[in-house]
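I have a structure I would like to understand better, so I am pasting it below and will then ask my questions one at a time.
Apart from one protein chain that is not included, each protein chain of the complex appears where it belongs.
Chain naming follows the written order as A and B, and within any one chain the residues start at number 1.
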Amino acid sequence: MSVQIAPARRSVNGPSALYAGNARSVMLRGWRATASTNWLVMVSGFFEPIFYLLSMGIGLGALVGNVEGPGGTEIPYAAFIAPALLAVAAMNGAVYDSTWNVFFKIKFSKIYEGMLATSLGPFDIALGEISLALIRGAMYAFGFMVVMQVLGLNLSWWALLAFPAVLLIASGFASFGMAVTSYMKTFQHMDWINFILMPMFMFSATFFPLSVYPPDVQFVIQALPLWHGVELVRGLTTGAVEMGMLWHVLYFAVMSLVGIVFTTRRLRALFLD
Amino acid sequence: MPEPVIEARNLVKKYKDFAAVDDISFDVAPGESFGLLGPNGAGKSTTMRMVGAVSSRTAGSLSILGLDPDEYGPEIRSQLGVVPQADNLDEELRARENLLVYGRYFGLPRRLVAQRADELMAFAQLDDKVKAKVDDLSGGMKRRLTIARALINDPRILLLDEPTTGLDPQARHVLWDRLFRLKEQGTTLVLTTHYMDEAEQLCDRIVVVDEGRIMAEGSPSQLIRQYSSREVLEVRFGSQNNEVVARELEGIGDRNEVLPDRILIYASNGEEALGAVTERGHTPITSLVRRSSLEDVFLRLTGRSLIE
Partner (left out) sequence: MTATEMRPDAAHALIAARAPRRWGAWYVAEHRFRGMKAYTQTVIATGIGSPLMYLFAMGVGLASLVDANVEQNGLAVSYLVFVAPALLAMAAFEAAAEEFSYPIMLGFKWNPIFTGMGASPVTPGQIIDGQVIAVTVRIAVTSGLYYLFMLLFGAVPGEFGWVSLGSAVLTGLAFGTLLMAYVATLENDSGQIAMVMRFLVLPLTLFSGTVFPLTQLPWFLQWIGWLSPLWHGTELGRVVSYGHPEPAWLSIVHVAYLLLLTVVGWMLARRVAARRLNR
């Protein structure tokens, strides 16, 4: 990947070298810690979007009937919200791991300080943590897609591409989330993350189309990441694929990159300078 | 003779089959400073909780200020100040706020509580920490704040469960000084500890407990006189040799005790005993003559050290 962003000049100062090519050990530690303490809690996160899908898609769907899908065709309400919930699942998995978990590690358990005292560099940590969040997001997404398939909500073979798309979305949220978290100081700050995530979840064309808003509001929502994720995944699972969707891909690619660069810099500033 | 403020007779506390407190009897007179000395798990804390009217007894009788805790819990607790083993200050509140909310639990008027809180913050030498978050206080400060909180109701009896465990020496001395002042003011103190220096400093009377039973009772000096000699000679011959040499030293002093790393010789005059040791042709690697302490009493009674 973007190993080159670690400028060779920096490695001269020994301990502040950015990358030791060992992000894997950071991930391993994270997995062990999760596996030993609360794997049940982690696995349970998989059920959350399914509950939403069953309630909103099936229960409420009966009241709603068919809605207009991305290509202009009529699709069942459940098929409309399922891809959105898939994108949300990826977001939630990635954000939880990269925000709360990282916050605890920075603030309380001082794990990073210990890691940075070894040969590991901040880029190892950033990459390791983000990959960990990614794997978790991927697990949720995979399970959810199986459920969608069983319920007949994948309307096209393009749906197979939804899986890598979801990984991209997760990596965007994970790297950006970790960057933001590195600036957080108190629990109150962490509450803000929820204040941003909840409305984004409700309003990013997840449960109803953007057309209910006035144009200005639509513009704001289109600037936020989740909308891009929802549109991308929805296009794929319903089979309404078009070239314009590449913009969504680009959005998340940039988001991932910016996130990881900022995270690496912040970790260096926090622990090494 | 004033009536005792605490009267325990054949007190028993069982958890399933395990007897944490096994037939303990003692009295505490008003104004007295009374200590329960023993190792971890001896039943000290359980006894304290029963006296504090937060743990009901399995058998025996207990009377605090003439009242039965099973029936008059709130009444008894209204007259107690309690410093628990682990601090349980409210970390979400600030230092002085902790005293304010606690004072209210005794039904005291707000103004009185506020006035006492100021006095007690000064008493606990925390004047400059009034607005500090509890989380930001050091271990010693937290303990002093807990003691201040325990005093907010002007208690008849102050119960302290291992008040200085985990504190550094300086913090302990500050705390002892505060407790000594309370003692001088006539507050009845009941404290548990596994530090003999603490017990000797603060207690008029001590019971030594082990495995839920009372092993001995008396003032620190009485106990030392009764169960130990005036002085102790500690000699080391290297951990391999202690056992062998000890046999050859028998008869010097009143009694010997062989520990893994040294030999203790109990004698009224330590220097003389040391002379006798060298006379027998043994030169210790190190030797030390000291006054006898409660540690020696405990060792004599149980064959074990207090802090394991």
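General observations
Methods note: contacts are C-beta pairs under 8 Å (C-beta built on N, C-alpha and C of every residue); 3 or more make two chains touch, one makes a residue touch a chain.
Since we're looking at a predicted model, the values are computed, not measured.
Touch, as defined at the top, links the missing chain to these shown chains in the whole complex: A, B. The chain not shown here is touched by just one of A:Val146, A:Met198, A:Ala223 or A:Leu246, and that residue is A:Met198.
Touch with the chain omitted from the figure is made, among B:Ala59, B:Val101 or B:Ile285, by B:Val101.
Touch with the chain omitted from the figure is made, among B:Val12, B:Leu93, B:Ala114 or B:Leu259, by B:Leu93. Taking the complete complex into account, B:Ser56 is the one of B:Ser56, B:Gln115 or B:Ser268 that touches the chain left out. From the options B:Glu75, B:Asp118 or B:Glu272, the residue with contact to the unseen chain in the full assembly is B:Glu75. Although one chain is not displayed, its contacts with subunit A can still be listed: residues 37-38, 40-41, 44-45, 47-48, 51-52, 54-56, 59-60, 62-65, 67, 77, 188, 191, 195, 198-199, 202-203, 207-209, 211-212.
Hidden from this view is one chain, which touches subunit B at 3, 5, 15, 49, 52, 54-56, 65-67, 72-80, 82, 84, 86, 88-93, 97, 101-102, 104-107, 149, 153, 156.
Methods note: only the chains that are shown with their structure count from here on.
Taking each chain's centre as the mean of its C-alpha atoms, subunit A lies 56 Å from subunit B.
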